[in-house]
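To start, the structure under review is shown below, and the notes come after it.
With one protein chain removed, the remaining protein chains of the complex are shown where they sit.
The first chain written gets the first letter, and so on, giving A, B and C; residue counts start at 1 in each chain.
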Amino acid sequence: MLGILGTPDLGQRSTLGYMGGAKMEDKATRDARRNANIKDTYIHTTAMPWINFSEGIDIKVLRASQETGTWAALFRCAKGSSFARHEHLGAGEYLMLSGKMEVRGGVERGGITAYPGDYGYEPNGVIHDSTCFVEDSEFFFINFGPIKFIDADDNIVMVLDWQTIRDIGAKAQAQQAAAD
Amino acid sequence: MLGILGTPDLGQRSTLGYMGGAKMEDKATRDARRNANIKDTYIHTTAMPWINFSEGIDIKVLRASQETGTWAALFRCAKGSSFARHEHLGAGEYLMLSGKMEVRGGVERGGITAYPGDYGYEPNGVIHDSTCFVEDSEFFFINFGPIKFIDADDNIVMVLDWQTIRDIGAKAQAQQAAAD
Amino acid sequence: MLGILGTPDLGQRSTLGYMGGAKMEDKATRDARRNANIKDTYIHTTAMPWINFSEGIDIKVLRASQETGTWAALFRCAKGSSFARHEHLGAGEYLMLSGKMEVRGGVERGGITAYPGDYGYEPNGVIHDSTCFVEDSEFFFINFGPIKFIDADDNIVMVLDWQTIRDIGAKAQAQQAAAD
Partner (left out) sequence: MLGILGTPDLGQRSTLGYMGGAKMEDKATRDARRNANIKDTYIHTTAMPWINFSEGIDIKVLRASQETGTWAALFRCAKGSSFARHEHLGAGEYLMLSGKMEVRGGVERGGITAYPGDYGYEPNGVIHDSTCFVEDSEFFFINFGPIKFIDADDNIVMVLDWQTIRDIGAKAQAQQAAAD
């Protein structure tokens, strides 16, 4: 009959140096070693140029992950601009920073009207027929996957994914490099 | 020898009503049917009460997902407050809204100093010895999993996960209900 | 000057009943309460019917998540069958259970040939021109998002997502119900 402790053996992990080195290093040295390949990133967004995304809408790309397809961005949308009909192939989250956004027709037509400070979660699979900006607006947005733009008959117009977003980000970097 | 088309059969999906119904419904009816079980959520955050999180730090819980462990929140941190030493067991993303935050000692000690409008990505596994607020600050934060608080010798003090966050959110809802 | 403990207050969480009830319940009662809304699921896959997916390829749907778009399935592929040209809009992982699969032309043409017991990870964004089965094969597959089928000029033929998979799963359940 075997033992049933069932918890991974601490001794084994010490051999791997996972915890064993803790006593021989001070905290700062230990943290620096463990964080060496896990760097936090930081973007001073006000120093980035806006890149045109679609008519009346500009974007600053903050992150585009190859591994997960997740991307983060700031959007600046002129009064009267809108995103065309689309289906989320991955949930999205936003925080309104300024302006006024109407999702699914706005609150007066059964949808949502978002003001500065408002938070929204747009689940995977939701269809947004039109998202309109009735004032100049800015918002922070994270999307966990692609967005499928579709026409009125649900035919696919294009699929926007992390590669499209990454390429827009590269364009901004090239602009900045050329300006320096 | 079998055919090698290899694309899922469109006829089969029509039988399932996945696309077959499109011709018989107008767009609004079709969208309403498809969005019926996939509702976007929306929070007017200025109407929520702040809940105390730790000394000098308050939180508004926006989302806590059982399925993925991801949670989203607004944090309000008084000048002089800080988060204790922790390791991310899931990446975090933030957007600074006001104030000034020093991560890993701030920029003068090799870390990061974040100002309003700044964006950060804190990768899974990173250790933050101390995150300090040198001015009254607010930021939006999404974390893709738990945060493990540890002492100077890396012993676990507590694991903060979606359940902790969900319970704080429930406390806010109870406060609002009692006030009505 | 505020304190800088920075760890969420344990007393507060006790008030929420998160840990406070532990002393008053035995372990089994406590676990049952905490697991009440978090049920593990289990499928005896040999009792499920195979559903046709494409020519020569059958599927058993094990899971399709609305929240994340992740889906899990067993595939049974007849000798000579293949998946058409596609791009992964989400990583995939597989474990070969029987047979022989050639990815990107197989090992003799610079690709991969998978045998029983082999594991593969297909990253988000990878393009697979053709995946062929040179023997009757079965494999277990998890995909973290949609798959975009494309033609030789990269035009989109269809996007296979969790909703397509869920509908195939519903078809299997209807078949089983009708048979009972």
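One rule holds in what follows: contacts are C-beta pairs under 8 Å (C-beta built on N, C-alpha and C of every residue); 3 or more make two chains touch, one makes a residue touch a chain.
Keep in mind that what you see is a predicted model, and the values were worked out from it rather than measured.
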| item | value |
| --- | --- |
| Contact residue for the chain not shown (choose from B:Y119, B:F140 or B:W162) | B:W162 |
| From C:C77, C:A114 or C:I168, residue that would touch the chain that is not displayed | C:A114 |
| Hidden partner chain, touching residue among B:N52, B:T68, B:S130 or B:Q175 | B:T68 |
| Positions on subunit B where the hidden chain makes contact | 66-69, 89-91, 123-125, 144-146, 148, 156, 159, 161-163 |
| Residues of subunit C (touch criterion as defined above) contacting the omitted chain | 19, 22, 27-28, 30-31, 34-35, 38-46, 62-63, 72, 74, 93, 95, 103-104, 112, 114-115, 117-127, 129, 140, 142, 152-154 |
| Sites on subunit A contacted by the missing partner chain, in the whole complex | 1-10, 12-13, 16-18, 37-38, 52-57, 65-68, 78-84, 130-132, 149, 157-158, 160, 163-164, 167-168, 170-171 |
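In this section, only the chains that are shown with their structure count from here on.
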| item | value |
| --- | --- |
| Graph class of chain-chain contacts, one of line, ring, star, complete, other | complete |
| Self-contact between copies subunit A and subunit B, residue sets same or different by half | same |
| Superposing rotation of subunit A relative to subunit C, computed on C-alpha atoms, to nearest 5° | 180 |
| Between subunit C and subunit A, distance of the C-alpha-averaged centres to the nearest whole Å | 23 |
| Computed distance of Cα centres, subunit B from subunit A, in Å | 11 |
| Subunit C, residues touching no fewer than two other chains | 66-68, 163 |
